[in-house]
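After this line comes subunit A, so read on.
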Amino acid sequence: MTTPVLEIRNVSKSFPGVKALDDVSFAINKGEVVGLIGENGAGKSTLLKVLNGIYQPDQGSIFVDGHPVTITSPRHAFDSGIAMVFQEQSVLPTLTVAENIFLGREEEFLRFGLLSKKRMNAAATKELAKVHLSVNPAMRCGDLSFADRQMVEIAKALSLDTRIKGHVTILLDEPTSVLEKREADLLFSIVRDLKSRASFVFISHRLEEVLEISDRVYVLRDGKSVKELESRDATVKDLHQLMVGRQLHHEYYREARQAVPSATTVLEVQSLTKSGSFSNISFALHEGEVLGIAGVIGSGREDLARCLAGHTPFDSGSLKVKGEQVHFSAAYDATAKGVGLVPAERKVEGLVAPFTVAENMTLAALPKFVSGFRIRFADENAVARQWIERLSIKTPSTATMVGSLSGGNQQKVVLAKWRIAGVNILILDHPTRGIDVGAKEDVYELIRDMTAEGLAVILLGDTLEEVIGLSNRVLVMRDGEVTATFEAAPGNKPAQVDLVSHMV
Partner candidate 1 sequence: MAAILKNTLNRRSVLKGAAGAAAVGAMGSSFPMPAIAEETTWTLANSLRSVANPYHATFAKGGEDFAKSIGAKYEVLVTEGNSEKGIADIKALLQRTGGKLILNVDPNDSPDARVIVEEVKKAGGFVVTQWNKPADLHPWDFDPNYVAHMSFDGVPTAEAIANELFKAFGGEGGIVALGGILSNVPAIERKLGLDNAIAKTNGKVELLDFQPADWNEQKAFEITQAWLTRFGDKVKGVFAANDGMGMGALEALRQNGLAGKVPVVGIDGIDAAVAAIEAGEFAGTVAWDPLWTGGMGLAIPYAHATGKIDITKEGHEHREFYGTGIIVTKETVGAFKNNPPKVDFNDLWGKATGQIQYRG
Partner candidate 2 sequence: MYQMFLGGALRVKAAALAGGAWSKQWRRWAPVAVLVGLCIIIGLFNPNFFGGANFVRMLNTAAIPLVICMGVTFVILMGSIDLSAEGVIAICAVAASMLVANDFTGIAIGLFSVPAAILIGSLVGLLNGFIHVKFRIPSFMTTLGMGFAGIGLATAILGGVMVRISDSSFRDYLSLGRVFDIPAAVYIAGVAVIVAYVIQERTRIGRWVYAIGTDEATARNAGIPVDRTRIIVFGIAGAFYGLAGALSAAQIGRGHALISQDRLFTAITAIVVGGTALSGGVGSVLNSVIGVFIVIVLTNGMVLMGIEPYVQKGVQGLLIIAAVALALDRSRLDVVK
């Protein structure tokens, strides 16, 4: 039994309202490629960030070559032989390729305190050769294509190999999601080449890729490691089953209250296309309907949601609200037509944190509370109180700053804002992200209330379970296209596995 080069034992990590990692153990042996899979939010990225020193675990320990270590920073991780390729690129556009590769590790090119660009560029050329990228190392990264920047990012991680004595581990967080097939294949051949020197942890939503490149696979679900299996023994179908896991809870999602939508179409989307994001999307949304959209990161569903709400323009296609052809040049155009978006980044886009509860609630409908040049504060407060009661928002008063409320209550304030604005088509982008179970149930209840009143909802759920449980119909997207549509009547819901196979 060899000592694992990198091992974690019983690691837990919590964020407010979410247990991201729950007693996870995990080991990587010398020269091994380990796959890590799970749904969005299963804890994969958190695990990688713990290994990279960005997060500190609440409990549990990390071992490098059998020795317990505390990884305090990414630099520390690097010096311990662990490098990471980030899912969101960390290449700085204003620096050159060489400067990016050696950022924070310029010591070796110093002479009398001055950097030798010549030596740095020469060393960078060597690192770039490993990833078969032939760009000038003196070029600014901002001038490179997105895929080339990704290769620079990979080269940066691989540079560890020549700089650290001993064995190294490289963490790849969805490195292929922006790569073409040819580039992905190149990456795999590099990984195989380097196996004698390095171990890899590989995260991807493309399960075929995971099975192709990995020796072993760990499956994470809800922050727990549910299964460890040898790649050669596994099939994509097995992995789907393991990722999805538990049965549906009918009551959790208030399926009994799922209404049959009316025949009235409120929103009709025809061949909507935005280059680089999605293409040729068509569907109709009816009064009282919840339409779920499922898809992994990069499927284009987030961009679609933002287009529908007027936040970003689309290139071609048409949009009809209640039979009327509309063109949104900004979010307020959409609001005027009764379309509102509850964004995933609540704090960034959904709420003005230093404003009070009442001010946030009336933000989208302020003209209704203005006479002449005066805001009718009494009316504003009365309406705010009404909604606080109706949605049982836990807040000391209408004058409390929204930023001080819990996530679930903040979300309710956002929903109240759109209801007050008279919106009747509501797009919910991850409405339950980062809020606790109780608050989730409240949000589900609210969605049922709203549809019972005739509102139509487009839902981008946090989990598949949620999408299936809440929706009347589910569209599945992959690489910017709708790959399947499922009816999801109560008692006749599609299985998650069926959806997953159209997602990846």
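Candidate entries met the following condition: all candidates are chains of the complex that A comes from, given by their letters.
Going forward, contacts are C-beta pairs under 8 Å (C-beta built on N, C-alpha and C of every residue); 3 or more make two chains touch, one makes a residue touch a chain; residues count from 1.
This is a predicted model, so every value here is computed, not measured.
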Could you sort through 1 or 2 and say which touches subunit A in this complex? 2
Subunit A residues touching candidate 2 - in the complex, by the definition given at the top: 54, 73-76, 78, 90, 92-95, 99, 103-107, 110, 113-115, 117, 143
